[in-house]
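Beneath this line is the structure, given in structure tokens, with notes to follow.
Omission of a single protein chain aside, the complex is shown with its protein chains in their original locations.
Then we have chain A:
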Amino acid sequence: MTQSVVVQVGQCGNQIGCCFWDLALREHAAVNQKAVYDEAISSFFRNVDTRVADGGGDISRGKICSLKARAVLIDMEEGVVNEILQGPLRDVFDSKQLITDISGSGNNWAVGHKVFGSLYQEEILEKLRKSAEHCDCLQCFFIIHSMGGGTGSGLGTFLLKVLEDEFPEVYRFVTSVYPSGEDDVITSPYNSILAMKELNEHADCVLPIDNQSLFDIISKLNLMVNSGKLGTAIKPKSLVTSSAGAFKKRQEKPFDAMNNIVANLLLNLTSSARFEGSLNMDLNEISMNLVPFPQLHYLVSSLTPLYTLADVNIPPRRLDQMFSDAFSKDHQLIQADPKHSLYLACALMVRGNVQISDLRRNIERLKPSLQFVSWNQEGWKTSLCSVPPVGHSHSLLALANNTCVKPTFIELKARFMRLYKKKAHLHHYLQIEGMEESCFTEAMASLSTLIEEYNQLDATKCMPTEDVPRLSVAI
């Protein structure tokens, strides 16, 4: 079994990361009732004897002594990380795996990327190497950050190049929170586009998320819970937004519900690699199946169900509803409508008591309403993991490589242009050493090329599919 290391950068990255670790502990506690340190837990946690000074060596088998997250926490101001270290999860993090500064990046990508990048490069490398050494077989780095600010966006993407150079064989999966329309950081378009160039060039796979979509999901859930329309209570743990039953009790903070959704996304993404099932899907299979061309590696994700009713009886119709919901635009984690755009590839990762016939029946049912690119008409990758998430009997994570991600990029580009045309706030960036106007134009060009690739694919949507003439052979 392989291990993964989570690198959480900036305020957003660390807050999401915190929720992730909390829910991960909850999940493993639910599955692993005997508190034995097994291979599943080892994918994200080390087992350390805290009585020995300096943590001692890692304990690879036997009872769980003290679990330490395979994580590196990076932030250029201390507030968030300090809060984590004083909170209920403080024992889960190794104090040596933190990198902090005091002044923050001032919502400036250039400060995060150029200034703090060069200042902390050595230290970052050292912490990453340490975390890799603790792994038997390191397969993946999960980077969590936001695109709109300075640290997550700038330093987070600086990291990508470091990881690519230092650990070329290890996958880089990036969870990026894109700024919504009403983002309160004025320079977020600049930061996002500068960061996008790095994502284009150095990430293996990107899962874009936006706050608006998360917010909409929560509003819907609140409406449902409060309206009493569903009669009996929703199982508290089953809400995709809840921390109920989490290993350590935390004060629920405003962004917690939204962050829990992202945390659940990461748990479900890795479930088939950690737990057993009749059709396993490892992390390297995600990239292999969902990235047909290196630059088209943006995956739109959706999670269902968002809750489970306390009533245990689940008729098959409910199961089919789960599949239908995964394709509805209300369940996507960015503002996107995959049903009306073109699919390049789609992965369905199912957890719980679902069998291959359920999967097939639903693929057959939904296929006619979806459009796949001509060379990948049956572009489905599926996996069945026997272990359901906490509070559910089954769940589905859909990952789509779909042109519906284009509008997000186009809008970002438009917001960028509105600022750039007026050269607004540009001087904050240009005064940083290493920054020139060409950084902006190059980043812009990179995004435009990407958008153009999606445009070309969309253009094939209406064309009749013609089979390419086959080889003719002499016998």
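FYI, a residue touches a chain if its C-beta (ideal position, glycine included) is under 8 Å from a C-beta of that chain, and two chains touch if they have at least 3 such contacts; residues count from 1.
Please note the rule applied: contacts and distances are computed from a predicted model.
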Listed names "Tubulin delta chain", "3-dehydrosphinganine reductase", "Neuronal-specific septin-3" or "ER membrane protein complex subunit 1", with the criterion being the UniProt name of the chain not displayed: "Tubulin delta chain"
Option touching the unshown chain, where A:Asn32, A:Thr100, A:Gln121 or A:Thr382 are the choices: A:Thr382
Absent-chain contact - pick from A:Asn32, A:Ser180 or A:Ser287: A:Ser287
Sites on chain A contacted by the missing partner chain, in the whole complex: 1-2, 39, 136-137, 139, 276, 278-280, 282, 284-285, 287-294, 345, 355-358, 360, 363-364, 367, 374-382, 384, 467-468, 470-473, 475
